[in-house]
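The complex is shown incomplete by one protein chain, all other protein chains being positioned as in the whole.
Moving on, here comes chain A:
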Amino acid sequence: MFWLDTKRVIKSGFINFIRSSLISLSSVLVVTITLSIIASLIFLQAILQFSLSEMEDKVDVTIYFTVGAPEEQILNLKSSLEELPEVASVGYLTSDEAIRDFRLRHTDDYLTLQALEETGKNPLGASLNIRAQEPSQYESIATFLEGDSAVVVETSDIIDGDINYYKNKEIIDKLTSIINSSQQLGFFFTFIFIIISIIITFNTIRLTIYVAREEIEVMRLVGAGNKYIRGPFMVEGVIYGVISSLITIIIFYPITSWFGREMSSFFGMNLSEYYLNNFFQIFIIILLSGVALGTISSFLAVRKYLNK
C-alpha cells in the first residue's frame, strides 16, 4: 500500500507540474533566482577567501644573519622553529642565494651592480623566512625568538639587527583585523541574502498553493489523508528545486567562463577553473538547496490549509 500510494503521489506531482505550466514556470524562475544568489555567494566567498589568503601569504617574519654566520647554527634554529606548532614553514636562504637573488632583482641597475663588484665580497648574510599558520601567531613566534631557550641564546650573536616582526606588527595586526572582519561580514551578508531568498521563494510557492486551496479543501472532503494531499505538492516542490538547480548550474558555466577569461587578473583567481574544479560540491549544494527550498516551502504552505 505504501509503495502504491508513493507511486501515485509522485505521478500526481509530475502531472500537476505539467498541467499548471504557467505557475510551475514562475516558481521555477523564482527558485532559479534564489539558487543563483546562493551560487553567486559561493563564488564571492571563494574570491574573498582567495584574496584573504593571498594577503596572509604576504605576511612573514624574516631573521637576517650576520655575514659568515655558521650554517650549522642557522639550521639548528630552523629545526627548532619548525617544531613550533604555530609555524607553517621556514625558508632558508643562504648568503650565496641572497646575492644571486639580489643580482637578479637589479639586472638593469648597473650602478648598484658595479658598487657590489667593487666591494669584492658578498655583503649579504643568510636569512630565515618564517611563515605562521595564522597571522595572529607571529607574535608568539617573535616571543620565542626573544626567549632564553638554548638554541635562541646560541644564535643571538649571529642575528643581524632586530627581527623584522615589530616593524611589520602594525601592518600584521591591521591585516588580521581586516581578514577577520571581512570573513564575519561575508558570512553575515551571505546569511542575510540566503534568508531573503528563502522568504521570497517561500512566498511564491505559498501563492501557487493558495491558488490550489479549494482543491485541497475538496480533497479533504473526498476523504484524502493529509499525506496524500500534501505529497503531490511536495513532489512539485522537488521538481521546482531539481529543474531550477539544473538551470542555475548550466547558466553559471558561461558566466564563470566569461569571468575566467576577462576578470582573472582583477579577482586574482580564475572563477572558471574554480567552478570546474569544485563542480561536484557546488552542484550538490545548489541541488540540495533547491530541493530543500521547494519541498519545505510546499510542506509549510500546504500545512496551513490542512490544519484548518
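We adopt the following convention: a residue touches a chain if its C-beta (ideal position, glycine included) is under 8 Å from a C-beta of that chain, and two chains touch if they have at least 3 such contacts; residues count from 1.
Convention: contacts and distances are computed from a predicted model.
For the chain that is left out, the UniProt protein name among "Cytochrome o ubiquinol oxidase subunit IV", "Putative membrane protein", "Imelysin-like domain-containing protein" or "Cell division ATP-binding protein FtsE" is "Cell division ATP-binding protein FtsE". Shown as candidates are A:Ala115, A:Val218 or A:Ile284; the residue that touches the absent chain is A:Val218. Annotation: of A:Asn122, A:Asn226 or A:Asn278, A:Asn226 touches the absent chain (contact as defined above). Counting over the whole complex, chain A has residues 1, 4-5, 8, 15-16, 19-20, 212, 214-215, 217-226, 228 touching the chain that is not drawn.
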